[in-house]
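Of the protein chains in this complex, one is absent; all others appear in place.
After this line comes chain A, so read on.
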């Protein structure tokens, strides 16, 4: 929720936040200064996100954690319910988790998220120029002058994003370009729902067997081959790697800042990080 009254940035704050004000402007910083954020879950990822948001200068951060340290994050059902409840009240929702070397972030900024992008001003070329070459066709860009372009993005709910139908032909053809992390997420969330906790190294053998079983069930229910997640996927999704939390927490923190300040294009709507490959992917799952 962003407060209606104009926030004032004091002189001390302008000095403290100087380096980031140079990045996203004073208006964006004012919006941040009037924002209140609810952060649910305080394991490795939650701690990193909390750090990044507080450093960004939000007005208030409410921390909600119903579990003790080293137990589970939010179940899929809980996340879906919270997301739906927030949608009714126009509250933006972010979800994220880290499983071993893998991490993800999801955002639902509502049906109509308005934001601005700062782009260099395009100066139309004069029509009476005699040269007909390709240079005349290129619109001249004036680097000094920028203009704020208003844009809108539309997001779907977590429920819809997770319930994409893979049985139709169109979906099957796009499978090659789809990050497998999406399916890995389904398996891990199902594990969390069934066992009430995340895979734990103490019960590695049993958990690994269960993970593979869930993989088979989940992929079969989607009408997909269980080969999509190779046999060894279980080895790298136990516990939470601190640096992976930092990467995902960094990206997630920045997404919250962008959404609150309504500046710059938000990632739509998933970000997956694979710590083994060092690769980060933004992808959209949901209706066109």
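Just so it is clear, a residue touches a chain if its C-beta (ideal position, glycine included) is under 8 Å from a C-beta of that chain, and two chains touch if they have at least 3 such contacts; residues count from 1.
As a convention for this text, contacts and distances are computed from a predicted model.
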Ask   = Name the absent chain by its UniProt protein name; which of "Histidine-containing phosphotransfer protein", "CHCH domain-containing protein", "adenine phosphoribosyltransferase" or "NEDD8-activating enzyme E1 catalytic subunit" is it?
value = "NEDD8-activating enzyme E1 catalytic subunit"
Note = Answer key for A:90, A:114, A:225 or A:279 versus the chain not shown reads A:279
Key: Omitted-chain contact residue, chosen from A:12, A:169 or A:227   = A:12
Ask   = Residue-wise, where is chain A in contact with the chain that is not depicted?
value = 12-13, 15-23, 48, 51-52, 55-57, 70, 100, 144, 201-202, 204, 232, 235-236, 238-247, 249-251, 253-254, 257, 264-265, 267, 271, 275-276, 278-280, 282
